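All remarks here apply to the structure that follows.
Shown here: the complex without one of its protein chains, the others still in place.
Chain IDs A, B and C follow the sequence of writing; residue 1 opens each chain.
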Amino acid sequence: MSLEALIPSAIDGLMLGFVYGLAAMGLTLIFGVMRVINLSHGPVIALGMFVVYTLFTGPLGVNPYLGIVAALVIGLAFGVVEYFVALDRVINAPELTTLLATFSVNLMIIGIATSVFTTTPRAVDVSLGSVGIGNVTVLGTHAVAVLVAIVVAAGLYGLLFRTRVGKSIRAVANNRAAAELMGIDSRRMLALAFGIGTSLAMVSGALLSTLFPFNPLSGTGYEVKSFVIVVLGGLGNPTGALLGGIVIGLLEGVTTVFIPVSWVPVLEYVIFILILLVRPAGLLGARA
Amino acid sequence: MSVILSVQNVTVRFGGLVAVDAATFDVEQGTILGLIGPNGAGKTTLFNAINGVYNRHGGSIVFDGARISGLRPYDVAKRGIARAHQIVRPLNDLSVIANVTVGAAFGREDLSLGAARKVAEERLAWLGLADRAEVLAAKLNVAQKKRLELARALASKPRLLLADEVLAGLNPQEVGDMLGVFRQLRSQGVTVVMIEHLMHAVMNVSDRVVVLDYGKKIAEGSPQEVTNDPKVIEAYLGDPKLAARITEEG
Amino acid sequence: MKRMRVPFLPAIVALLAVLAAFPILTNNPSMREELFLVFMLVTLASSINIIMGYTGYVSFGHIVFFGLGGYFAFYLMQIQGWHFIPSLIVAAIPSAVIAALIGFPILRLRGAYFALATVGINEAMRVVFNNWDLFGGAVGMFFNFSVYTQYGGAKAASELAYYTMTVVAIATITVSYLIKRSKFGLALMAIREDQDVAMIVGIRPSRPKIAAYVISAVFPAMAGATFFFKNGIIEPGHAFELLRSIESLVMVVLGGIGTVAGPIVGAAAYEWLRGFLITNPALANFQLFLAGLLLLVTVLFVSSGLVGWLRERFPVLRGYVP
Partner (left out) sequence: MRPTRIVAIAIVGLVAAACGGTTTPQASGAPTAGGSAAPAVSKALNIGFTNSQTGAQQVASTKQTEGIKLWVDQVTKAGGIKLKDGTVLMPKVTFYDDGSATDRVQQLYTKLINDDKVDVLLSPYSSSLVKAAAVVSEQNGKVMITAGGADDATMEQGFTNIYQVYSPGSKYLTGAIDLMLKLDPSIKKVAIVNEKDSFSVSVVTAAKPYAESKGLQVVVNQGYDTGTTDFAPFINQIVAAAPDAIIGGGHLVDGTAFAKALKEKNVSARFVALLVAPPEPTFADIGDAANFTVGPSQWEIPVKYNEAAAKALNIPFYGITSDSFTSAYRAMFNSAPSYHSAGGFAAGLILQRALEDAGSTDPAKLRASLDKTDVMTFFGRTKFSTDAKTHGKQVAHDMVYIQWQKGSDGKLAAQVVWPTEAKTAEAQLRK
């Protein structure tokens, strides 16, 4: 145990928490709008990584941060397509059905990605230097990731609460039948929401590719983490997800100073289960 | 005749809203009590309080001499109170006979599966659903589902039936059949509390009528007395059609 | 009209017994291995079906009991030097107790919340065992090969494992059938359809739910004990493998959720399909993709599964195939 590491660990955890939070926002948005737990979330995150990687290592050598924009657009399109292919028909079915529908997409993505990219580790070698104050070193890439996460989260907030489309999405989330009576095409809104959620996952994957090495299976770990965060922030609550991400990031950073790192996941899962039991609406949500 | 159900000062709150406000009335065994009132008067909520769905309420509910306030729905059911819902709730993926067997097997009598099935067959025959026994409940039409709802409630051989608008949506012929069922039940000594908007039916079959408005009991008495009560007519003024009907049909 | 009663249970038990005897009689060990896996998957799928198909709770991390049973039995055999059979039986007890303790709080959760909680529990267990030196930590536990001599050699030991898995699978199916035909099963299905209505008709849901969860935990625990006994090693990553959990759900859905026969058909079909994809050179690269595609098609168009679809198509089957 070394308290010396406390501050830098807390800061590192906090910064990473924003990226976790971004991934979780996608998952929670989809759940909030259509009650679907998206099991293709992890592979989609990995796809985001490979969008950046492929553009970066390709003949054009696209800057990774431009690659993030590409991931945003591709994610949106991919999500809309996925919705119509895999979910539209079963959107009103019990959750097991949608769970398995998205899981089948998960299998397909991993199947194709591993045969195209193999499971060799890849990395996007991008460095933006670092700033050191005392024993705290803040990496440029991490700082930019935080910024992008904040911008994207703010963009989502603006979209949901300041635009007509956002209003429609929220209306569909609240009460699909009522929204339809008001003349909203709920199918289109559901597809759009799924697209936005997928896009968020891809962007977070794109950001992660600038931080850590990865392979097509790398999304799984982030998917499980997203579940924890989403429950922490309240299923269906995007703001909660961002905060939940920050809490988990901070928790990971701080607790590692006090307990062996390999036990940290146990703590995370215990918190996860306890929150489900005691406050299923999440730390921020109203008591259920 | 003895009082089988005594509702004393029952109050149910949802946050700041008082859905049922100190409702008080007694029901005598083997009678039919009509519970009427405009929409939102708290009738269904009162049913939920009686059978334990809302078991945190003020006041007390005594059934057959024992206090049942605070009991969970399954304990209330075991004591012989059955419920037919306003919005039918069939167990969709089970067959019609299985639905009714559930009622017989776990209600008051706690029968074995075989015995419960026999009871279920009887009840289905009684309610004219025998030929639909093996069909999935989801596949029934609305009128059949209403009868199924009632058959399931009656399968437990209840001592008190809480019937919530079981007549709504039925044609006159079907309404007549249902009223026949209620009368038969009364003759068997089963007590019935029915929530109903179909005034001529309530007035026709009820021994006594209780009127709720905004959660409060505003009148109680024989169908005759209630219809002539100015407070009742006033309460229904908010709903002119009903007011017209209550005076006409009464 | 009286329904015709067909002795489904004796028929299926006899069928499985004959099937199980086949590789032994014809001395075909690779068929034995294949059937060992099929019986294991039948056990897992049928068990999950009890809590998921009958009771309506999607237990996503159900493999946790497979892992726990495997670990407890392995501990008894490896550290305490017990024989396999008593280890298997005794290992089922703590697994059942843990299921009851877990089930009590989490079965109050509904829908997605329950599914997520089971994932959390499985992952937590995996990390705990990964760190717990008593059970070998990350390295896991492994037999010295000589332990198999007490069973008459490794070959005899793997035959013993095979017989045991057969018995466990038949026991699971029997219990699954008996539940489906019992008052207890009726309570579970009423809870599945509408828990509030179930309460109103007099069912106290917590007890049958916990009972169903415990029952659905015991058989995977025994399957885990048998699997890892035969395997000779147990590691946290293999004991608590979420993917295997999801695969079991897939088998149930493929075969027909909520039916007795569905998980059996689903497990056999899934295993056959996987074996085919994995040993077929032309498809090996696309096997995951094809598996996903097939699952999606099933989920979208044949949501009641193979058995469910047949029963809908030919209602006469309903009396024969529960």
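Keep this in mind: a contact is a pair of C-beta atoms (placed from the backbone, for glycine too) under 8 Å apart; a residue touches a chain by one contact, two chains touch by 3 or more.
Remember, predicted model here, so these are calculated numbers, not experimental data.
Every shown chain that the unseen chain touches in the whole complex is listed here: A, C. In the complete assembly, the contact with the undisplayed chain comes from C:Leu294, out of C:Leu294, C:Val307 or C:Val321. For the chain left out of this panel, the touching residue among A:Ala143, A:Val165, A:Leu217 or A:Ala281 is A:Leu217. Contact with the chain that does not appear here is found for just one residue of A:Asn63, A:Asn92 or A:Ser262, A:Ser262. Against the chain not displayed here, chain C makes contact via residues 28-30, 32-34, 36-37, 40, 127, 130-131, 137-140, 142-146, 148, 153-155, 157-158, 227, 230-233, 235, 237-238, 273, 276, 278-282, 284-285, 287-288, 294, 297-298, 300-302, 309. Residues of chain A that touch the chain left out of view are 2, 4-5, 8-9, 12-13, 16, 111, 114, 118-125, 127, 130, 132, 135, 137, 139, 141, 208, 211-215, 217-218, 220-221, 252-253, 256-257, 260-262, 264-265.
In this section, only the chains that are shown with their structure count from here on.
A centroid comparison over C-alpha atoms places A as the chain most distant from chain B.
The most central chain, judged by the distance from its Cα centroid to the centroid of all protein Cα atoms shown, is C. Separation between the centroids of chain A and chain B, computed from CA atoms only, is 50 Å. Centre-to-centre, using mean CA coordinates, chain B is 44 Å away from chain C. Per-chain Cα centroids separate chain A from chain C by 32 Å. Across the assembly, chain C contributes no residue in contact with two or more other chains.
The set of chain B residues that touch two or more partner chains is empty.
Within the complex formed with chain B, the chain C residues making contact are 1, 3, 181-183, 186-187, 189-190, 192-194, 196-205, 258, 318. Partner chain C is touched in their complex by these residues of chain B: 51, 53, 72-75, 77-78, 82-83, 85, 89, 91-94, 98, 101-103, 105-108, 110, 112-113, 116, 134, 152-153, 156.
Residues of chain A touching chain C in their complex: 31, 35, 37, 85-86, 89-90, 93, 95-97, 99-101, 103-108, 110-112, 114-115, 224, 227-228, 231, 235, 260, 262-263, 265-266, 269-270, 272-273, 276-277, 280.
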